[in-house]
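Structure incoming, see below.
Only one protein chain is missing from this complex, and each of the others stays in its spot.
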Amino acid sequence: MVTLQTTQLRTGGLPVKEKRSAKQRAGTLGLILPGSIGLFVGFVLPLIVMIRMSFNQHGTGGQLVETLTFENYGRALSDPFYWQVIGNTLWLGLLCGGLAVILAYPIALFLTRTTSKWKGVLIALAIAPLLTSAVARTYGWIAILGDQGIINGFLMDTGLLSGPIRLNNDMPGVIIALVEILMPYAILAMISGFGRLNNSLEEAAGTLGASRFKVFMRVTLPLTLPGVFTGFLLVFVLSISSFVTPRLMGGGRVFILATEVYNEATQTLNWPLASALSVILLILFGLLVAGYQQLTKRFED
Amino acid sequence: MSTNRRLTRNKRLLTIGASIVAMGTLASCASSGGGDADGQTTITVLGYTAIFEDNFTQAVIEGFEAQHPEYNVEYVPSQNSAEMLGKLRSEASNPTVDVAILDQSVANTGIQEGVFAQLDEAAVPNLANVVDMGLNAEGYGPAMTFDNLVLLVNPEEAPEEISSIQDLWDAPDNSVAIPAAPDIQGIALTALTANNLGADYQEDIQPAIDELALLQPKVTSWDPQPDVYQTVTSGSAQYAVGWNARGQVFSDQSDGRLQVVQPDDGIAFQVNTINMVEGTENAEGAQAFIDYTLSKESQESFSSAMFYAPTVKNAELPEEVQARVADPQDPNIVEIDWIWMADQRDAWTDLWRRTVIGG
Amino acid sequence: MTSTAEQMHLSVQNLNKTYPRTEVPAVSDINLDVQQGDLVALLGPSGCGKTTTLRMIAGLLEPSAGSIRVKGKEVTSTPVHKRGMGMVFQSYALFPHMSVLDNVSFGLEMRGGGRRGNRKAAKAALDMVQLGHLAERRPAALSGGQQQRIALARALAIEPTLLLLDEPLSNLDAKLREAMRHEIRSIQQRSGTTTLLVTHDQDEALDMADKIAIMENGIIQQYDAPQEIYEHPTNKFVANFVGKANFIPSTSVRQVGEGRYSIEAGAFGDLTVPGVVGIKGDRAELVLRPHRVRLMADGEVAADRPRARGQIIASSYTGNVVSYEMQSSDNDRVIRIDQLSHPADRLPVGAEITVSFDPEDAYLVAEG
Partner (left out) sequence: MRKALSGTVITVIYLFLLAPIIAVFLISFNSSSALKIDLGSPSLQWYQEMLSNSAFIEGAKVSFITAAVVSVVVLVLGVPVALAIARREFPGKNALSAFFLSPLLVPSVVIGLGLLLVFQPLALTGTYLGIIIAHFGITVPYVIRTTLMSLKTNDVSCEEAARVHGAGPFTTFFRITLPIISPGLIAGAVMAFIISFDEAVISLFVAGSGRTTLPVEMFRYLQYRSDPAIAALSVILILISVLLVVVIERVVGLRKVMNS
C-alpha cells in the first residue's frame, strides 16, 4: 500500500471556495434561531441581568440602588464568614462526591457485570430515585434521621441510646441525604463510563497470573477511573448547587452558597449581594469544570 | 428487541403522548377562563399564607363582604413579608394588589421605596381608634395586629417547666428550636436578651449576641422545618420561641402537646401593618377595606379567631380570649422600634451567623 | 477515445471539492466520461476521494468547482432529489420503519403516480432481485445479503438515469460478496442502467467493471478498461494498487520506439521492454507481476530471456499458489515469485534458484 501524504498533489486551476446557497444558510438559521431565542430568554438573559445586579447597591433600608459598585464582591470576599460559606460549600461537595462515588462504584460495577435476568429491574431500581422529587426524598430522610425518626427511635427503643442523637438539622444529615439523592447520578455516569470494561480483560489479567487484588488495581480500576471522575464531578457539582435538602435538613446551621443566595434573594431582599454570591458560585463552577477537563485531558494523554 | 416491534410501539406511544399534550392544552384553556361578571369591584389583598389566610378570610373578609356587597375581596397568600415586598416592588408601575398586610419593619422599607400610599383619614375613620403605638407618624398604614414573642413548650416531653426567656439557658442540650435572624423572632429574642442583660439594644448588641451564643448546644434547630409550632408539638424540640397568636391556635389543636408561656422577663411586640399600595386604581375600596379591618367588630372577631391583640382602643375581647393575648399596657413590654430595626436587620443577622450559630 | 461530452451518458468535467477548513482538496480536477449502459468502477484506497466524487454526482455534496452532465444536460446545480438517480449505500440505508415493499416503492411514490401502479412496479423490482416473497417484512428482519438486494431493488425501481453503488458489498462476507458481484453485474446488464461503482476492492472492480478509474489523493490516476489497468498501468501507484507487482529499478532508460524502451534492469541486465509513453529521464521502474516470473529448472537455458540468480528467503503456501521471496545474489533486491504448483515441488528456504521472465510481460513506468 502506498502512503497518501508522499504524493505531490496536482493543484487544480480552479479557485477552491465553498459555495453555499443563501437558501441553505437561511434554512440552518431557521432551525437554530427559535431554540436559541428561547434559551437566550430563559437562560442567558437572566445571567446577564444577574451579573448586572451584582454591581448594584443595597440601600440601608433594603432599597435597591442602581449604580456600579464592587461593594458586594468586596463584602462577600473580604468577610471571613463568606469564605467559610465557600469553604462549607466545597467541603459539602467533596464529601458528597467522595461518598457517593464510593457507594456507587460497587453498584455500577455490579450492574455492568451482572448477567442476571433481573438486570433491567436492578438498573431501574438504581435509577428510580432519580425520577422522584428531591423534596419527597428529603422528607423521607427527615423521617429516618429526625429526633423522632426511625434511627433514633430504633436506638432508643433498643436502649442503645437514652436521648436522641442529632442526625437531622446539621451537616451530617444533609450529607447523608444528599449522598443518597445524588448517588443515582454517579451510578449512571459510571455505568456509561465503564463501557471500556469487559470481563475478558480481567480474565486475561487473571490468566496472566495477577491476583484478584492486582487485577482490580491494575486493570479494573484504571479502566473505570474515567467513569469515576465523571461521577464524582457530577455529584460534586450537583451537591454544591443543591438547595432543597440543605434548606430543609440543615437546621439553620448549614451555610452554603445556595442557601445564602436564596436567603439574600427572598428573605433579606438583598438582590445585589445574592447576585454577587451567585456570580461567585458560577465562577467556582467554571473553575471546577475547567479543572475537570484538564484532568481528563491529562488522563487521556 | 426487534426494531420491528419497537417501532409499532413507538407509534402507539407517540399517539398517547400527543393526546396527553392535547389534554394539557385543554386544561390550561379551561383554567384561564373566569372573572367576575356581577359588577362587583375586586379588592386584592396580599397577606400571609396558611393559617393566617384561613382565619383572616373567615373572621375579616367574610364580614367585610357581607357589609359591603359592592366589593369582592381576593386574597393573595404569600410566604412572608419579604416576598410580599418583592412582589409589590416588581409591580410598582402597574400594581395588581390594592392592600398588603405585612410586618412593620418590612413595610417601612416599602414606604421608603414609595411602594405604599398615605391614607386619607376621612376615608379611614377608624384610624382615630388605633392605639398610639399602632399609628404611622406620616400617615401610612397603621398596625392591624399586635403579636408578641412567647415561649413554646411541649409539656409531655419537656423535663422542666419554664417561665422566662432566661430559662432557655438552662434547657437540656438539643432541646430548643429558635428561628434565627433574619427571622424577626430571632431579632426580637436578641432585643429581649439585651434587655435582660440590662443593655440598650440600640446602643450595643454585642453582650446579647455573646449571651445567645451560649445557647448553641441547647438548640436543636435554628431554622425549624416545619415551623416551631409543629416542631414542638411533635416533640422534635421541647422548647421554642414563637409568636403568641399562632402558638395559641396550634396549642388548641395539639391535644395538650403544645403549651404557650408568656415570658415573665420581657414581652416583645410584633406589628403587622395594613397598607394601601401606591398607584392602586381602587383607593376607595382599599381604604374601605382597611377601615373595616380597624373596626371594633373586625378586630374583635380576628382576635378571637387567632389571638392577635387588637390595635384599636374600642375593641373588647371575651375574657378567655383576653387572657391569651398580649396586653399593650403590660409593664413587661420591651419596646422594640421595628422601624429602626429595619436598618439593623442585616447587621444583626450577620452577628447571629458568625457568633450565635457559629456558621 | 474521442467522443464528446454530449454523446456520453455521464460526463464529469474538472470536478473539484475542498471541504471547509481543510487545505488539501478532497477531489481535484476529476474528468470522467461514462458511456450509456457501462458499469464504471471508482477504485482506490480509503480517503482517495472516490466516495466524495460519487456523492457529488448524486447531488449529496456540492462541488467546489466543475460540472456534471447527465445525457448532455447540466445537473450540477440540480437538487439531489430531482436528479432521478438511484443509489445503494454501503450500509444499505433501508428505512427501518417501513416494510420492504414500502422501501422499494418509496422512490416511485416520490415521483407521484398511482399507489397501485407503484406497488406493482416495486413488486417487479423485488422480483428482479428474487425477493418478492419478502415484500411485507421489515428490513431489520432480513439478512445482510437480502438487505443489499432490496437496496438495489429500491434504487432500480425508479429506473434511474444513473445507478450509484457506494461500496455495496463491503458489509457482506467473502463468499456472499462474490455471488453478489455477479448478481449485481447481471441485473445491471439486463436493465442496461449506466452504473457507477465505488469500491476499494480491486477484484470487485476488475470483475464487474467495464472501465475502472483508479483514484488516489483526489486525482484519477488512470481510467481504462480492467485489462489495460492491470497490464499497462500508467504509474507505479496503479501498478502497486491493482494486483501484486515487483518493481525493478531500471537505469539507462532510452526510448527506442513509441512506448518501447531499452533499459538496464539490475540483475536481469539489458532489456527492451514495453512501457508508458513518454517516460522522461534515464531512470524508471519495471513492473513485473509475480506470477509472470518463472522459476527455471536446473540447467535450463533460455538465452533470449533475462534471468537472475538468488536464494529463497521466505515462502508461503496459499493453496493454489506458492509464493517465494528471492534475494538476488548481486544486489539486495527481493523478488517475489508466485508459482501455481504442487506442494510436493515446494522449494525450501535457502535454496538457490534462477528466475526469468518474458520482457513483453513486463511494463515500464516512471519512478514513483
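We just call them A, B and C in the order they show up, numbering each chain from 1.
By definition in this document, a residue touches a chain if its C-beta (ideal position, glycine included) is under 8 Å from a C-beta of that chain, and two chains touch if they have at least 3 such contacts.
Given the structure is predicted, the values throughout are model-derived calculations rather than measurements.
Among the displayed chains, contact with the absent chain in the complete complex occurs for A, B, C. The chain not shown here is touched by just one of C:71, C:97 or C:283, and that residue is C:97. Set against the missing chain, the residues B:68, B:89, B:296 or B:354 yield one that touches it, B:89. For the chain left out of this panel, the touching residue among A:22, A:131 or A:160 is A:131. Residue in contact with the omitted chain (choice from A:141, A:232 or A:255): A:141. Annotation: of C:106, C:230, C:247 or C:261, C:106 touches the absent chain (contact as defined above).
Although one chain is hidden here, its contacts on chain C can still be listed: residues 20, 58-60, 79-87, 89-91, 93-97, 106-107, 110-111, 151, 154-155, 158, 164. Residues of chain B in touch with the missing chain: 1, 6-7, 9-10, 13-14, 17, 20-21, 23-25, 27-28, 31, 46, 49-51, 76-79, 83-84, 86-87, 89-91, 94, 96, 225-227, 230, 234, 236.
Contact between chain A and the unshown chain involves residues 24-25, 27-28, 30-32, 34-36, 38-39, 41-43, 45-50, 53, 103, 106-107, 110, 120, 123-129, 131-144, 146, 148-150, 153, 177, 180, 183-184, 188, 191-192, 237, 240-241, 243-244, 248, 257-258, 261-262, 265-266, 271, 274-275, 278, 281-282, 285-286, 289.
In the analysis below, only the chains that are shown with their structure count from here on.
Distance between Cα centroids is largest for the pairing of chain A with C.
Which two chains touch most often is answered by the contact tally, and the pair is A-B.
For this pair, chain A with chain B, the centres built from the Cα atoms lie 36 Å apart. One inter-chain figure worth recording: chain A and chain C are separated by 54 Å, centre to centre, where each centre is the mean of the chain's CA atoms.
Taking each chain's centre as the mean of its C-alpha atoms, chain B lies 86 Å from chain C. Chain B has no residue in contact with two or more other chains. On chain B, the positions that touch chain A within their shared complex are 79-80, 82-83, 85-86, 89, 106, 108-109, 112-113, 172, 174, 179-180, 182-183, 220-225, 234-237, 342-343, 345-346, 349-350, 353-354, 357, 359. Listed in rising order, the residues of chain A touching chain B in the complex are 59-64, 81, 84-85, 88, 142, 146-148, 163-164, 166, 169, 247-253, 255, 263, 266-270.
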